[in-house]
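Let me begin by presenting the structure, written as structure tokens, before commenting on it.
After this line comes chain A, so read on.
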Amino acid sequence: MAEIIHMGGYGSYVWSAFGLTFVVLLATVWLTKRSLQQTRNRLTRRLRSASATEASS
Partner candidate 1 sequence: MPSVAYGRQLDAIFVLSMWNWFFKLGSPPHFYRIATRLEPWLMGGALVLLVIGAYGGLAMAPPDYLQGDGFRIIYVHVPSAFLSMFAYSVMAVASAIGLIWRMKLAFCVAAASAPAGAAFTFLALCTGAIWGEPIWGTWWAWDPRLTAELVLLFLFLGYMLLRQAMPETRQADRASGILAVVGVVNLPIIHYSVEWWNSIHQGPSLMKLETPSIDGDMLWPLLVMIVAYQLLFIGILFTSIRTQILLRERNTRWISDLLS
Partner candidate 2 sequence: MSIFFAVIKHDLAMAFRRWSDLAMPLVFFVIVCTLFPLALGQDKELLQAVGPGAIWVAALLATLLSLNTLFREDFDDGSLEQLALSEHPLSVLLLGKTAAHWLVAEVPLVLLAPLLALGFDIPAAGREALLLTLLIGTPTLSLLGSVGAALTAGLRRASGLLAVLILPLSVPVLIFGARSADLAARGQSIEGPLLLLGGITVLALTLTPFATAAAVRVTLD
């Protein structure tokens, strides 16, 4: 296990590269999905409030 981490002296470089990649890709996916969800919620709220005013007026 140790030599996997040691990676022939390059361990810190290889793992930091893979770690950074994992973090950035995850963040991109999560941010994109979150912005989709936020847009849907905002539009649904706008739609519901619009139909609500229609119903009340």
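On how the list was made: all candidates are chains of the complex that A comes from, given by their letters.
The rule we apply is simple: contacts are C-beta pairs under 8 Å (C-beta built on N, C-alpha and C of every residue); 3 or more make two chains touch, one makes a residue touch a chain; residues count from 1.
What you are looking at is a predicted structure, and each value in this text was computed from that prediction instead of being measured.
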Chain touching chain A (counting every copy) in this complex, out of 1 or 2: 1
Contact set on chain A toward candidate 1 in their complex: 4, 7-11, 13-14, 16-18, 20-21, 24-25, 27-29, 32-33, 35-36, 39-40, 43-44, 46-48, 51
